[in-house]
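Please read the structure below before turning to the comments.
Only one protein chain is missing; all other protein chains are in place.
Per-chain numbering from 1; labels A, B, C and D assigned in written order.
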Amino acid sequence: MAKVVEIPEGLEAFLISLLEKGIVSGLVVLKYLEESSKASYALVPAGGDTEGLAPLFPFMPANAGKVLSRLTLEGPFPNPIAVVVRPCEFRAFVELVKLEQGHMENLLIIGLECGGVYPLGKMVKENVGDFIGAYYEALKKGEIVPDIRPVCQGCDLFQPVGADIVVSVVGRGVPQLAFLTEKGLDAAEKLGLELKEGEVFAPLSQALLEARRERKGQIAEEIKGEVKGIEGLERVFGKCIGCHCCSHVCPICYCKDCFFESATFDYEPISYTERLERKGTLRVPMDTVLFHLGRMTHMATSCVGCGMCEDACPVGIPVSQIFKFIGSDLQELFGYVPGRSLQEELPLTTYRLEEFSEVEE
Amino acid sequence: MKVEEERMKNERETEGVFEPKIVGFLCYWCSYTAADLAGVSRMKYPPNLRVMRVMCSSRVDPVFIIKALLDGADGVLVAGCHPGDCHYQKGNYYARRKIALTKRLLESLGLEPERVRLSWIAASEGPRFAEVAKEFTERIRQLGPNPAKGALFL
Amino acid sequence: MNVFVTKGEGRGNLVFRALLKGLMEKDVVKVALVCAEDPTGNSFVHVLTGDTSVVESSWPVPPVMPVQGARVVSKITRKGPVELPTAVVLRPCELRAMRELVKLNQVKLDGLLTISFDCPGVYPLQQYLSGDRSFMKASIDEAFGHFDLSGTRPLCQICHRFTGELADVEVGFLGAPDEGHYLIGHTRRGEEALKALGYQEEVDLERRVDAVQEVIKQRIEAREGYFKGEFGPKVVGVEALLTTLHVCINCHNCMRVCPICFCRECFFDSDALKVLPGNYLVRAERKGALRFLPDTLLFHLGRMNHMSTSCVSCGTCEDACPNDVPVSRLFAMVADKTQAIFDYEPGQDLDRPIPFIDYQDEELHDYEEPYIESTTHRPSSS
Amino acid sequence: MDKESTVLVYGTNLAGYRAAYALAKIGYRTVLLNRGAYVDEYRNQALAQLPLDFCWACGHMPQRLFIGLGAMQVFYNADLLEVKGEPGHFTVKIKKRDHYINNFACTECEACIRACPVEVEEAGKKRKAIYVCPEIAWENIFIIDEEHCTKCGECEKVCPTGCLKLDRTEETIEMDVGAIVLAPEYDEPTEDDLAKFGFGKVSNVVKSSDLARSSLFTNFVRNSLERPSDGSLPKSVAVVVTPQYNHGVEYESYNATISAIYRAVRTKELMPEAHVVVFFREFRGFGKGHYRWYERALELGIEIVRAWDLSVDKGKKKGDVKIRYTLGDQEKTLETELVILITGQKPPTVMEKLSKVTGVEADEHGFCKVLPFTCGKTTQEGVFAVGEFTGPKGNPEVVWEGYGVIPEIVECLGEKNFSPAPPPQLRDVSGEEPKVGVFICSCFGEFNNYMDLDALVEKVRDLPGVAHVEIINGCCTPPTIQETAQRIRDARVNRVVLAACTPLQKLLKFRRVVMMAGLNPLLSEFLRLREDVIRVHEDREGMLEKAFVLIASGVEKVRKAQAAPPPMETFHSAALVIGGGPSGMEAALAIADGGFPVTLVEREQELGGLAKGLRKDLEGHDLSGYLAQLIQRVEQHPNIGLYKGVQIKDLWGYAGHFYAELEAGGEVKLVQAGVVIPAMGAKPFEPKGAFLYGEDERVVTQSELEDLLAKGKVPPGPVVMIQCVGSRNESHPYCSRVCCSQAIKNALDLVERGIEVTILYRDLNTYGFKEDYGILAREKGVKFIRFSADRYPQVSLSNGELKVQVHDLERDSVETLEAGTVALSVGMVPDVENYAKVAQWLGYKLDSQGFFDTETSMCPYEEAIKRLMKPWELSSNGVFPVGLVHSPRSFTEALLTAKDAAGRALTLLGKSQLPPPNAMYVSAVKESKCVGCGLCVDVCPYYAREIDEAQGVAKVRPYLCDACGACLVACPSEAAYLRDARGEQMIPSIDALLL
Partner (left out) sequence: MGGNGFIPKILYALCAWCGTGGSETAAALWLKYPENVRPFRVVCTGALDPAYVLRALIEGADGMVVSGCHPGDCHYNLGNFRARRRLAVMKEVLNTLGLDGDRLWLRWVAHGEGKRLVDTAFEFDAHIRGKGPNPLVKRWDT
């Protein structure tokens, strides 16, 4: 149970009132670039342009975790800023804060109960108006929205954790806000909202969770089957063009100089000769699969499964499905849920004295 | 790919028995010293193990292991000080987690995690080092050549 | 420079397979760098091979360009020239990019035998990978003979540098009679390679020259027309340009796949643009809001300033853009202009330094604002 | 008794200045006596002679740096009264009067100017009796106009720093010095001297030197060509080289004719429609590249008239000028709207006085006499003379003398007595959060009159990162420097923004403030409240706003600043001389005498090079004797490692770190050196096949003729000499400089023996005092016939007789001369193959004519001159080409280049470990970002970068880096950066500027 309020006038109005009442001095939220068709994250300051806020725009043009990291990399905001984030985005940001890539102070986190997003290409090629109705219809019913990205279909972490204010939409005709922290309650008070006691999530949210969990299992199995073994790796990553776009849009891949782009991987001529002699034929540039597997070992424990990588892959490799569903194996190994809590230590920077005896010999 | 398969077949046929290539990442303080000791004491262990010295077992980035496996190694051995004995106090605990991660990853990908082995070998354990080397080589020999060797598109 | 011209039979990939195989068998080269089908058979990857059987099943001229060949050559030779003599099949734009990279010390030419050809263009990568082949009227091998451009990338359709005369060996299809081709050795190396293959007869190139000139003329016209008429109005001007860039997600993938953008870390990815939160807020206040991720326009304009003079219009950036921003056309349009300033053609002349390190004492006065000394003093404030 | 080490320099000609600068770099103090009240009140040749229509203030600054550092002391309004003692132990009596304003304590607030009640009108402009002169911003010296000043004392009252004192009277002081350098400025011809050219009488006759002076800091603009009479722009302009028509009154500097051409070209460029004519007798542009300018003048349609005589008078139309001149036998006139005179120089008027005081002797022309084969030694030991004081010459010669005299001076001096103060101990701030302190200078309250500094403080306080703001009195006078440093320390900040005034002049002071506060100056930024806000704006609100954004931008810039110590570099203190001709040997000896090891490599078995056959020169100096002496000294010198008959196999490296592989006797030896002196000499042009040379034995070169004469063999007369054989043509577009002198020398010898001589020439290049011999030759009956470049004389045989057919340009007639002997004056040509090899090893470029050239190899003509005058020894990468490798020149002139090179080398050698001249400001490489593309290497004008092939990344040679930033812009990824202007500093700083 929590303090909740329904917002029939919509989330946009609530956000604007936060700005207008001076509760926050800025907003980070999706905003229409063009009338209802394309949007981008924007930092909207008090007194700024609040036209066309689109907090529920069903696409992810950038991972807000990455956006927040960029904003607060150099230090915390001097004044409160409200940010509207999807659960995976917020979890990514929490991971980044752990990695010293951002500051949590002065952020009022408004977490969305996420219905999932469509592949980004759909935003480019189609008109949102054509399918947005179906999107909300499905959510209202607590069903998986058809056509959303596979990672979203199999996402069972769509209910925000750690947010100050939770926006609940699944199974509701009118969206509802739940104020979960002092910061959130303080904001509600300043806005003069009349809060009542209520459940954070509608009962149908649980139904959706079940459905998603089931789907997750299916997809995980499928994708694991696809990448299985050497041949699987070759088949899936064979067409990779080595652009590393997946790593570049990944919120977790925060390195300035990616190890795989360093001079380490510029080989001397002789090493090509040697390899040629050994193998007869050799794919160039080399290390395509190494890059993916290596990246996985570097960041899969923190992978939040946001799906940006897959959206950005120009050759359509199901990167995020692989990372999410194989990454979750690795996370389970350490009992770690990335972004669940700021206090939870990153798996590879901590240890227990007695563990994993099975790998010792 | 055909060519590669042939090549490997030839390898096996001409030599009769498969000689695996094994990369060993040994920590400087314990396991490498143990290898030294084994050498000094003229203990026999198979020549298949190609030793790479690292300052601490935790320096072994999983990428190194994967790189070795994708680029021709049939097995990878990581060896360091026993838990609690790490020269850097806790490096080997991290190493253990990394190996766990690597093995799980390989498993999830349907590859063979048993090609990776973590062993704790103290500086004085020269005989144990020889033993581990022998054992692991044998184990890999049983597993046969790493199929990644022949994969053109890796 | 030697120009040794001879004739061969056939068109399409088989020509190159035979050529490469011949070169390897005659030990002119030991290794070939070509494209081959990926394991799914749906795309193509570059392979370096010393195996003639691999060459026989290769696709030296695939219908798409997943990776710019110059980048591949650069990856292999950045640290030093190849040790074994290597034949490389490159599209003309790849070849020009590669030669531009020679000037930038990212490619070493020694030991490479370059082979290029009349490029019929390539199909859009993402479209091709989607599996839908309906746009392909002709198979790639058929396209060679007929120069059928329908369905190829827009930039390919207006490419006027589509011949391989900068290579050691040029394979020319245009103007060649009887569904055959010309083999042209532009360098001593190229000539020797052809002679080693047993080509002794020299033929006249006149017919080809005319055919090529004709196409070039058409293409230049089409290019100008396209940028001025069809494409330009869609992207020129603040409104149009920003709308074009709306779908950009700041992944900088265009830069990453660009053969000319050889930097290890782009200035626009560096710490230089990472500023205090207050800074973003101030900028947002000025603009009403601030787009995130920020600096999209800065990135594209900045990159144009850095490398448009070396842009070879290969189109790889557009292929790699996950969101269909017409990057390559924007760049090509700008590059045509910036290259014209210096009358510079990237990759053409190896001895010509890139414009930014070169200079003339007297030049570009049009870009300096003239000053006419006034004797009257202006009002001190307005 | 120990010798004194301080050197007295009398006068401020460029050579004297340069000598003082070089001495300071080596480690000797100097005292400079300036007769005037400011830096170039007395004109030096470089400033006035060649029309330097461009600014080179920034090239001058490094020299003046040493004043601030204490190595050079300058006395103004000074004179030398008495000299006693002997070399190494002179006692001199000096008269001087300091500025009323102590320049080191003055903040230039101009309060004194406002307080001054006396208004003076000068040249139509009003000013006060105290004023700033000159009105350019690189040295604002405050001058009190003695004539109008009432000594009312108002200015002294308002001076906030107390630096202005009206009771500065003339003082006489005595001091001990080790050596004296006489370097007085040149004397321009007076109005009377120029009466013949209408100067002073006809209103529109102006001196080029005046134009140059007025345009020096503004670039030459159209308006500067306005006619004095009515301010209109002339439609026709004549440029006249006066010394060629004024013999005995003024002397022609080496630059005179090229100055005329240059002035004409610049005029034509500004006014393409104007008709421009140049008058001279002979074109004496013998410098490299000069001939190309001559061609450019012709291209532009400038008319060049080689008039034999000339006078100037008023023209018919008001304001016009009439020039009467003779061309061949004809009298001609030309009406023109403006006449620009290129004047020469007069014998120094101070000669007599200096003779009396110091004992130096004058030569027959009234200039100071310099001992043969020396650079600046006078007849009085320990007293040296340099620059225009010793005769007319060219700018390069003046500059070279400044360095060239150094080895000669150093001989007389004791221990070094100057080393710059070590930098204060700097605090390590790494790991600290940036805390910015903003210090706003009020210039002793002066700025408060213009803006509300308190309000500014309040605004600045809120900026992110600012930990401390305060207003200070000043930070450029000695007490305020101390005080501000203390305040910075007290504020406990680790980044500093100093908002004050001009960093251009005060940069060193500001840096010192920051360093005294224990901070690396890389952590600071200096802003100009005065120049960017106070003096240039009026609106108080706007000023406050602008001051605020400037400070905000400064804060942003330092917030991300990172400190880095200056990189240190070793410098191998040895020299490698390639070539054992006279200039190579001279340079080797001078460096060896300075105490540094020299390796001299000569590929022949014998030393001497091209000079081996020389006997005497035109002036009668005993060249062979001197050469023998040089050879003997070189062979015996303990500091010279001599390799004869040895080839250099390979050579690589850069300033301070050169390595050469020598192959001697089948063994390969590695030699290390800090500087390299290419001295490979040149080759005489071989006129094979031309003028029947090689076909008829009566056709000889001048050298062969000289040999004959020396052996006592009299060649059959009459002798016809043909000049410019193989010079000043397409393939060798330069004057070889020596052939005219050689011809005159031989001609004089021949006429002595009663043989008739005719010299066929294009331009008779008897420059400087050599003109005397030209005149002498004419007097003795040598016949001269001028021909043109497109119609060379023809030599033919008819009935076994030699005939020379020549087109007389002046009379426009063809003459056929009988000749017993034809002597060809062949020029010198570069030994291209040899040069190219060495140049390639050293990463050097050869100039368009194939010679080595330190000054012009990379830059256009004007830049070449400016670069020549800049004292960056290292902009040539520690390579100092000497003698004929550099350009064709005579034996004695080649020695000068050798001494210059030695002088430059001495400023570098002897310091085993050096921080770079730009200390921590040099550029750097972030290796993880670098892909070794080499763009930065290509654009670096200082040879300061290279690609490390092993690592495939760029490396900086910090000692060569001048921190210009070309590399950082060339590098698209910012792997190259300037330590004080990294991208992460600049971008936020720009953003802040737009607040």
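Please note the rule applied: a contact is a pair of C-beta atoms (placed from the backbone, for glycine too) under 8 Å apart; a residue touches a chain by one contact, two chains touch by 3 or more.
On a predicted model such as this, the values are computed, not experimentally measured, just so you know.
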Which of C:Ser116, C:Asn253, C:Ser308 or C:Asn323 contacts the chain that the document leaves out: C:Ser308
Residue of D:Glu121, D:Glu538 or D:Asp812 touching the missing chain in the full complex: D:Glu538
Option touching the unshown chain, where D:Cys724, D:Val939, D:Val953 or D:Ala975 are the choices: D:Val939
Residues in chain A touching the chain absent from view: 31, 33, 40, 42, 49
Where the unshown chain meets chain D, residue by residue: 54-59, 132, 135-138, 140, 216-219, 502-504, 528, 530-532, 534-539, 542-543, 545-546, 549-550, 553, 858-860, 862-863, 866-867, 875, 939, 941, 962-966, 968-970, 978, 981, 983, 986-987, 990-991, 993-995
For chain C, residues in touch with the removed chain: 235-238, 240-242, 245-246, 267-268, 272, 283-284, 286-291, 294-298, 301-302, 304-306, 308-309, 330, 333-334, 337-338, 341-342, 355-361, 363-364, 367-369, 371, 373-374, 378, 380-382
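Everything below uses one rule, namely that only the chains that are shown with their structure count from here on.
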Pair sharing more residue contacts (C-beta pairs) when A-C is set against A-B: A-C
Cα-centroid distance, chain B relative to chain D, in whole angstrom: 69
Centre-of-Cα separation between chain B and chain A, whole angstrom: 36
Separation of mean Cα positions, chain D and chain A [Å, integer]: 66
Multi-partner residues of chain D (at least 2 other chains): 464, 928-929, 952
Touching two or more other chains - residues of chain B: 3, 152-153
Touching residues on chain B, where the partner in the complex is chain C: 2-3, 152-153
Interface residues, chain C side, partner chain D - complex: 78-79, 104-106, 261-267, 270-276, 278-279, 282-283, 286, 306-307, 353-354, 356-357, 361, 373, 380-381
Chain D contact footprint on chain A (complex, rising order): 75, 78, 257, 262-263, 266
